[in-house]
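Have a look at the structure that comes next, please.
Only one protein chain is missing; all other protein chains are in place.
A and B label the chains in the order they appear, each numbered from 1.
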Amino acid sequence: MTTVFDPGAAAAQATDAILADTLHGTARGVVVDSPPGAGKSTLVVRAALELADAGRPLMIVAQTNAQVDDLVLRLAEKNPELPVGRLHSSDADPYDKALDDLPNVRKSAKAADLAGLAVVLSTAAKWGHVKVDEPWRHAIVDEAYQMRSDSLLAVAGLFERALFVGDPGQLDPFAIVGSEQWAGLSYDPSASAVTTLLAHNPDLPQHRLPVSWRLPASAAPLVSDAFYPYTPFRSGTDHGDRRLSFAVPSDGSGPDRVIDEAAEAGWGLLELPARHTPRTDPEAVRAVATVVRRLLDRGGAATSERSPDPAPLTADRIAVGTAHRDQAAAVRAALAELGVTDVTVDTANRLQGREYDVTVILHPLSGRPDATAFHLETGRLCVLASRHRHACIVVCRAGVSHLLDDYPSTEPVQLGTVVKFPDGWEANHSVLARLAEHRVAWRP
Amino acid sequence: MPLPRTRGTALRHRLAELRGPDVPAKALDARALAALAANPGCRRRAILDGAGVNKTALASALGSPSAFGQSQFALTRGNAFEAKVKADGGAELLRLVHEKLDRAAEPPAHARVPELTATGPEGRTARTALALREAIEAPGEWTLLDHPMLALDVAGSPAFLEPDAVVVHPDGSWTVVEIKSFPMLDGSADPAKVGAAARQAAVYVLALEAVAARLESTPRVRDRVLLVCPKDFSNLPTASAVDVRKQRAVTARQLERLTRIEEIADTLPAGTCFSPELPAAELTAAVESVPATYAPECLSACELAFHCRARSLESGAVTSLGRSVRAELGGLTTVEDVLSAARGESGDPDDPAVAALRRAAQLRAEAVAGCR
Partner (left out) sequence: MSLISTLARLEAVSTGRAQPAATVRHRRLSERPLVFVPLTTAGEAGAPLGALVGTDRDAPHLLVVPQPRDRDLRFTFLSELADVVLPYIDAHAEDVEAAERTDTDPETGKRVKVEVELCADAPQLIVPSRAGVEYVRLLGRSMRFRRTAEQDPEAPYPAPPRVPLLGRWLTHFGERARVPGSSLLLAMTDVLSRHWATGQSTLEDQHLGALLAWIAPPEGETGAEAAVRAELARDRDGQLLCPPAGPATDPAFDNKLLAPAIERYDRARTALAASEDGLEADDRLGGLTAAEREIRALVASRTRPTWDAVWRGLDLLRELPEAGRVEERWTRDRWSFTGHRDRVVAGEPPQPRRDDAVTAANKLAAREREQARLEAQEALDDPLVMAGRRLAGEAFAGEVTDVVMAYSEGKRPSPRPLVTVRTDDRPHLGERAKVFRSLGGKPQSAEFVGHEGDSSLVVLRVLDKMGRGKEPEEGSVPQKGDLVCFTLFEHEQRGGAKLPDPEQTPWTHGGPPGEQVSEPADAPTQEDVL
């Protein structure tokens, strides 16, 4: 017997349970794991509005200014009447100018100026400098898995209870100095905020959003298996719900063939001949740029549950992801040479939380003579492989599988630490195995 | 006409030839495992370990003896500690297994400690398998296997492994116990040593899984092992559970790849032999006939490292200075190539690696010159 999976119902059920625990539960904290594109921001906004409706003063902690501004805009969009405070730093240009157009959003560098507003938002760094006599009744901590434990320590005194929301599969927070001496301690300051929180409060209700609305049916199983083996999720859409088509037929070149493969299968691997290269491998960079150029030139159109009428695949719906900044710069330069200027090109760190129709990725291990822990980090590949709604095209030199096999596995082990699982080595192998099924070999 | 050989025996025969006449195969010991982890891409190490060549003897015969040794102080202390841990029928050890891994089970008031002595590694392996089967036929009891012997198929031939102990829980599941003599000080221990212990334990887990798979009830081999160490500055045992899933996954894949040794063996000239009895020149030629990928990490993991280092330096390989050195050099692999590209004497200026090198050389020269 098979039961039909109703993604909408499953997601609604999860959301209801989260809101019930948040608004009516007795636990001081509620933790929500949200895989890529599962509606985390929607949840945060909804929880914020309901808490505000219930008359509970709310503070929201996000990790970057862009995330804070994005949430302010979303809140104002849902409820323009809601009195919102944006606490910001005293640097120049501390917030998005778009906030100035919102009449009910007050901005200040001083928390006292924002007292009494229904919702006050800021970054963890800024909240860390705020002192209050009376703590907020409630807080929402966004991107809690990317927040460091010490950062939570600095702000946790500001609220009585909190909803922690984040994606456990993305890049872990890190410290720029060694922190081994605290490894294994429940409150290791360099660990993620959620790790510390749950170590001390193991009985907190933990939820997860079970449906990715972003990832297509072709991508969700791979991303779920490779990066979330213990907290699997499904795609909100089915095979055939989304379609990517091109007005201009393939010219038979590698880039065109891989575009067609990806349009059909959701994944495409454009494999260049094996060779050791510097990070800014000119051939690979040119290949990435060419794929983007062809994506734009071939009159792509995306059909999905959102738009039954084909929506044109424009530059703002495409992104390029790299591991390093210099690679991003090289791709931008190559794109500019091909006359493409408005496609987002960024590193995994900066693409976290963003969404596009098609992504083109320069594989972090492409052409490398050696793999490093940085390049094998699970989160990095997870971010790069989970930004797309329709298709993901990976550009890579042959030989990465060998590189992985030859990678020394001599990691030190700290007693008492929770093993991060799966590890990057394995995740990389499973992603590569899948990509190999959609390989287009090309000698540029 | 000889009977046609099966593929397995043919390989085994070939590997015996590589070891040399009458040279027994060396077991895959902790150091071989360490070398496997430190440099899985090295074909030379793969074939030598796969064929069971004694690399210590080989290194000495090549004139670059390995520098590994153990102080008798450490040895004495280690043995005394292990004896202490296993004293009284392993009462303390079982107490630690119960406390750290299986608190829900009945505390081990007494345990079965089956006799495992037998003749030869094959005999001991069979005896161990029998003891394990008997243990799961006695549900609700704790069983301690002291120095069992396990066999693991490595590249077609069995490698014999001897864990410090294996414990069978009352629920029939199995735990690998590693006893080490480095201290756990205030709850933490040297991460490099714990890592090595975890990799070693992972191999035992794999070997146990093979035994379990042959049993009808396929008992569970726990993926958390027990690491027992002296507590703080004392000789009292303390323990910590270590999750070895990662190490297990990596080792399983690497052992699978060891089957490549057949392919490596096929590339060797006929008559190649690594017997330490051979004249040094002949031996050197045999060793050189299979390529190595030397990296400085080999120095602490492989007996042959000094030989390979000398060769690597002679050939001017930049990786002699560390794997990471190559990261930004693109296709340039030798010291001379890099320096000549940096000086502008060779290399394609449009290659970003070459361009960056020249820029680096210029910036460096300016900075150093400015201070003279």
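Quick note on the criterion: contacts are C-beta pairs under 8 Å (C-beta built on N, C-alpha and C of every residue); 3 or more make two chains touch, one makes a residue touch a chain.
What you see is a predicted model, and the numbers here were worked out from it, not measured in a lab.
Enquirer: Could you tell me which of A:Pro7, A:Pro83 or A:Pro189 touches the chain that is not displayed?
Expert: Considering the complete complex, A:Pro189 is the one touching the chain left out.
Enquirer: With the full complex in mind, choose from A:Ser41, A:Thr64, A:Ser108 or A:Ser179 the residue touching the hidden chain.
Expert: Residue touching the chain left out of view: A:Ser179.
Enquirer: Residue by residue, what part of chain B touches the chain that was omitted?
Expert: 67, 69-78, 80, 181-183, 185-187, 230, 232-236, 296-297, 299-300, 306, 313, 316, 318, 320-322, 324-325, 327-329, 335-336, 338-339, 342, 356-357, 359-361, 363-364, 366-368, 370-371
Enquirer: If the missing chain were put back, which residues of chain A would it touch?
Expert: Looking at chain A, the ones touching the missing chain are residues 28-29, 93, 125, 128-129, 131, 149-157, 175-179, 181-182, 185-190, 193, 196-197, 200-201, 325-326, 329.
Going forward, only the chains that are shown with their structure count from here on.
Enquirer: Hey, how far is the Cα centre of chain A from the one of chain B, in Å?
Expert: Averaging C-alpha atoms per chain gives centres 37 Å apart.
Enquirer: Mind listing the chain B positions that touch chain A in their complex?
Expert: Residues of chain B touching chain A: 34, 37-41, 184, 187-189, 191-192, 194-196, 198-199, 227, 240, 242-243, 245-247, 249-251, 253-254, 257, 293, 295, 297, 301, 323-324, 326-331, 333, 350-353, 356.
Enquirer: Where on chain A is chain B touching in the complex?
Expert: On the chain A side, the touching residues are 180, 183-184, 275-282, 330, 367-370, 372, 402, 405-416, 419, 421, 423, 425-426, 429.
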